[in-house]
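Only one protein chain is missing from this complex, and each of the others stays in its spot.
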Amino acid sequence: MVSSVMGAALLVATGPLILDTYSVSILVRAFLYALAALTVDVLWGYTGILTFGQAAYFGIGAYAAALIFTHVGFDWSTILLAAGLAIVAPALAGLVVGWLSFYPGSTPLYASVVSLAFPIVVTQMIFSGGTFSGSSSGLVGYEVFDLSIEAWFRIVGGVLLLAAGAAYMFVNSEMGRLLVAIRDNEMRCAYLGIDAPRVKILLTAALATIAGLAGFGYANFSGVVAPEIAGFVFGTELVIYVALGGRGTLVGPLAGTVLIDTASSYLSGDLPYVWQLIVGLVFIVVIVALPNGFTPLFSRLWRAIIGRRGRPRHLAVVLESPRMDAATTTATLEIVGVAKSFGSLKVLQDITLSVVDGELVSLVGPNGAGKTTLLRCISDGRERSSGTVRVNGEDIQGLPPNRVARLGLGRKFQTAAVFESLTVAECLRIAGVLRYRPSLTRPLHVLHLPEAARAVVETTGLVNVLSRQARLLPHGQKQALELAMVLALEPKIVLLDEPTAGLTSAERRRIGHILTELASRHRLAVILVEHDLDFVREISSRVVVLHQGRILLDGPVDEVVGSRLIRDIYAGSSHD
Amino acid sequence: MHRGLQIGTTAALFGFALAGAALAQNPIKIGIPVGLSGANSVVAPSVVQSAELAVEEINNAGGVLGRKLALEVADDGSGAAGAQKAFDSLIFQKKVDVLISMETSAARNAGLPIVQRGKTPFIYTSFYEGRSCNPYMYVNAWVPEQQVPPIVDQFMAANNAKSFFLIGSDYAFGRGMLQFTRAYIEKKGGKVVGEEYLPMEGTDWTSIISKLRASGADALITSTAGGAPNVTLTKQLRAAGVSMPYGNLAVDEGTAKSMGADATGIFISASYVTSIDTPANAKFMAAMKAKFGNDLKTPNDLSVPEYEAVYAYKAAVEKAGSTKADGVIKSLAEVAVDGPRGTIKMDKERHAPLTMYLGQVEADGSVKVIKGFKDVDPGEQCPNLK
Partner (left out) sequence: MTLLLDVVTTAGVLFTVAMGLLVVFGVLKIINFAHGAFLTVGGYAALVTTKFGVSAWLAWPLAFASGGVLGVVVERLVVRPLYARPLDAILATWGLGIVISQVITLWFGREVQFAQSPLSGTVAILGDTYSLYRLTLLGVSVGLGLIFAGLIEGTRLGLAARAVIMNEDLARGLGIDTRRVRLLTFVIGCGLAALAGALITPLSSVDPNMGVPWLINAFMLVMVAGASFFSLALASLILGGAQVVVSTFVSPILGGMTIVLFAAVVLRLRPAGFGRD
C-alpha cells in the first residue's frame, strides 16, 4: 500500500516533466473520472449498491460551475457560489435519490433501476433548458481559472491522491466495515437495530458530493460541458472501469479508469470501434468468469513475488462493566390475539402469551405449525395481520425490525446469519454499533462486549479466532458467533430459531448452559424454537406448544413434555 | 577488399538515407474533425471525399511550397464532448498545421477554445447560424443573412403565405437560424404561429407534427441538424400527410437524395447545387466521379466548401510564404479561389460573399434551380475582429 502511494505521488509530481502536453491533458481528465469511479467503488464494491447514476452527480457539479460562470460571471464570489452549489446540489439530489431507492423492503434491483433513471432525468432536464443550459450544444467559452495544464495535473492528481487516501481510511474504518456488513446481510443488520436505509441514503449523498466536485473540476479544466457527461452511458462506463479494475479494492478502479480512459483517448482516433469491442468483450468475460476484476489477480502475483507479509492486528477485548440499571428494567413480552394470514391461508390464529425476564420458554410443534412465523411477528411490527405485540411495554405496531431491535429485542436466525466477509471481531463490533458509534476513520482495535456475549465468545473458542473471516468458520462456531452478536446488542428479550441445529452434542451442551445462564443470571427473557425435545426438557422453564397455528399447551416443562397430547402430535396419531 | 566493400556499402547507405530524408520532408498536415458518428454521419463521408480530392490534385501538381499535403481525420461525434476530444487529438497529438472542416455548431463551439489554445488556423466550411468569431477562424460557407430571405420571399410571393411554423433542433444552429428567420418573417409582415425544438439526437417528431397540423400554418420552415434529424422529420411529416410549402434550411442534396420520394417538393436555398452550369463545376464533378466512381457521395453544400477551403489554404500559405499561423491568418483574407461555387474570397469580416440559389427538390432527388442571387453579402458577422 505504502509503495503504491509513493509511486502515485511520484507520478503526480513528475508527470508533467516527462510526458507531453497532450498526454498530460488526457490524464487530468482521466483523474477526474477516476475520482468519480472511486465513489462507484465505495457504493458498489463495498456496500453492494450497483449504481449507474454517479455520472449524474458529476454532471450536476459540472453544470453548476458552467451555468454560474456563463450567466453570472467569473470572480471570487461566483467561484465560491459555484463551488458551494457543486457541493450542495449533488448532496440534495443524492438524498432524494437515496430516499427513493432505499427503504425497508426495497430490492437491490429497484435501487439500480432508480440509479439508471436518475441520469436520464438529469440529461433530459439539461436538454429542456434551451439556451439557458445550452441543450444539445452544451455550454462553452465561459471563463475559467487561468492555470497551465501542468498545474492542473498536479492539483487534480493531488486531490485524487487525497481522496484515495481518505477512501482507504474510510473503508478500513469501523464505518467501512458496517457498509460491508450491510452488503453481506442487510437483514441481519436490521435485526441488530441498524437503520440500513438511512446509512445508504447518507452514504449516497456524501459520495454524490464528491462526484459533484469532480464534475466541478472537469467544468473548470475543459471549459466545455455537454449533456453526455451527466448521462447514463458515462455512468455505465464508470461501472465498467470499476468492474475491470476490481470492485471493492479502491486501487483497482483508480488504475482501471486511468488506464482504460487514457488508452481510449489514444486509440479512439486510430481504431475506435475495435477498441470499444475489445473493452466490451473483456468486460463480459470479467463479469462472467472473473467477478472480482483484475486487481486480485495482480495482487496475488505481487504477493507471490515479494513474499507474503501478514500483519496480525492486535485486538484487545474489553469487558464492559455491568449496566447500572439492570435491576430496574425488566423484560416483558406481551402477545395478545396475534394472527397472521396469507390471503385465505391462516398461518397463526389467536396467539396470546406473555414472557418475562428470567424465563426460558421453548416453542415447540411440528413443521408448519407457525413457529418461525410467530418469531417474525414478534420481531417485525409490520408482519402480523392482527393482534398486538408489546416489547418491553412498547407497542411495535408498524415498526420495522431495526426499530423493534432498539426496544431491546434480539433475534437469532435458523441458518447462521453472520457477515461472511468480515472477521469474527468485526462481526461482533458491528453487532454493538447501537451502543458504540462506529468510527469514520479508525479501524477496529478495541472490542467492547457485554458479559453475556463475552461468555459465549470465550467458552466456544471464538476468542482464539477473532481475526478469522466469518465465512471460514465451521458451522458450530458460526452459530455461536451469531448468538454472541445478538447478545452484543444487549437485548432484554432474545428469540432463537433452532439454536442447536447442526451442532455436535458437546456444542449443544455448551449452548444449553449458556442459554440457561442468560435466563437465570443475566435475567433475559429467552424464547427458543426447538425440535430437540430432550434439549427442551433440560433447559426450559416453560414450554409452549404450537399446532396448526394455535397454542395448544402453555405450561411448565414437566407438565407439557410428559403430556400425551405432545406425543400424539409428534407421533402423528389422530386428533380431533 | 572486404574493407573497401564495407566502406562503400556504408557510404551508399548513408547517401541513400540522406537522400531519403530530403525527399520525405514532413508533409503539411490538415486536420479534419468531422461527425463520422452522430447526426452528421450522413454527410461526413462526402466532406472527407472533397478533402481527399483537393489534396490529391494539389499533391499531383507539386504540393504547397514543395511539401505534400496530408489529411488527419478525427471523429467529433457531431457534438461538444466528441469535438473536444477530436480537436485535442488533432492539435496536440497529431500537431496539424491547420483545421479545415465542417461540423455542427455544438462541435465548433466546443472546439474553438482549443483552437485558440493551440493557435491553429481553422477554416470552417459549414453553413451555420452566424456571428461566431475567433481570431483563428475563417468561414467560407453561408450565414442566415444569405440563405433565409430567398425562401421566405418565395413563400410569401408565390404561395401567399402569411403564417409560418418553425421546427428545429435544439442547439445553437437550430435556434440561431430560426431566430433570424422569425425576425425576417416579422419584418416582412408575416406571422410565426409555432416554434418547436427537439434535442439533436431526438427522433420522435410525432407531437410536434401534430401541433403543426393543428396550427393552420401556411408554410413550414425547418432548421434541424444536418443529416439524420432532417430525414426522420421529413419521413414523419410525409407519413402524416403534411404537404404545405416546406422550406428546409439545413438539408443538402445528398441527404435529399437519400430521403427518396419523401423529399419531393422541398425548397432549399444553397450556395451549391450539382446542376450549377460552369466549367469549374463540370471539371470538379468529373474529377470526383473519376476518383470515387461508384462510391461517390453526392457533392453538396456541406462538402464543396471543404474542397475550396483546401485550395484557399494552399493560396494563403503560398502568399504568406510559410505555414506559420500569423501569416496564414492574414493571407486568408486576401486570397481568392476559383471553384465550383465561383470565385470566393473570405474578406468580409472573416466571411465570404456567396452566390445563392433557390431550388426545389424533384422526384428523382435532383434540385431544380428557380432563382439565383449573385454575391450576396454576409452582413455584419464579426465587426470586432480585425
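Letters are used for the chains, namely A and B, taken in the order the chains are written, and counting of residues starts over at 1 for each.
In this section, contacts are C-beta pairs under 8 Å (C-beta built on N, C-alpha and C of every residue); 3 or more make two chains touch, one makes a residue touch a chain.
Since the model is a prediction, treat every value here as computed from it, not as a measurement.
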Report summary line: Of B:R108, B:R238, B:K314 or B:R350, the residue that touches the missing chain is B:R238
Query - Per the touch definition above, residue among B:D88, B:E103, B:E129 or B:D170 touching the missing chain - result: B:D170
Query - Of B:S258, B:S275 or B:Q360, the residue in touch with the unshown chain - result: B:S258
Requested in this report: Identify the residue among B:S41, B:S215 or B:Q360 that touches the chain left out of the display.
Outcome: B:S41
Query - Listed residues A:L11, A:L95 or A:I120, member touching the removed chain - result: A:I120
Requested in this report: Please give every residue of chain B in contact with the chain that is not shown.
Outcome: 36-37, 39, 41-42, 44-45, 75, 170, 196-199, 202-208, 210-211, 213-214, 227-228, 231-232, 235-236, 238-241, 258-261
Report task. Can you list, in ascending order, the chain A residues touching the missing chain? Result -> 50, 100, 103, 105-110, 112-114, 116-117, 120-121, 124-125, 127-128, 232-233, 236, 239-240, 243, 273-274, 276-277, 279-281, 283-284, 287-289, 291
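Just so we're on the same page, only the chains that are shown with their structure count from here on.
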Requested in this report: Please give the residue numbers of chain B that touch chain A in the complex, ascending.
Outcome: 74-75, 79-81, 84-86, 88-89, 92-94, 105-106, 109-110, 112-113, 169-172, 175, 197, 199-201
Report summary line: Touching chain B in the complex, chain A uses residues 20-22, 25-26, 127, 130-131, 134-138, 140-141, 222-229, 265-266, 268-269, 272
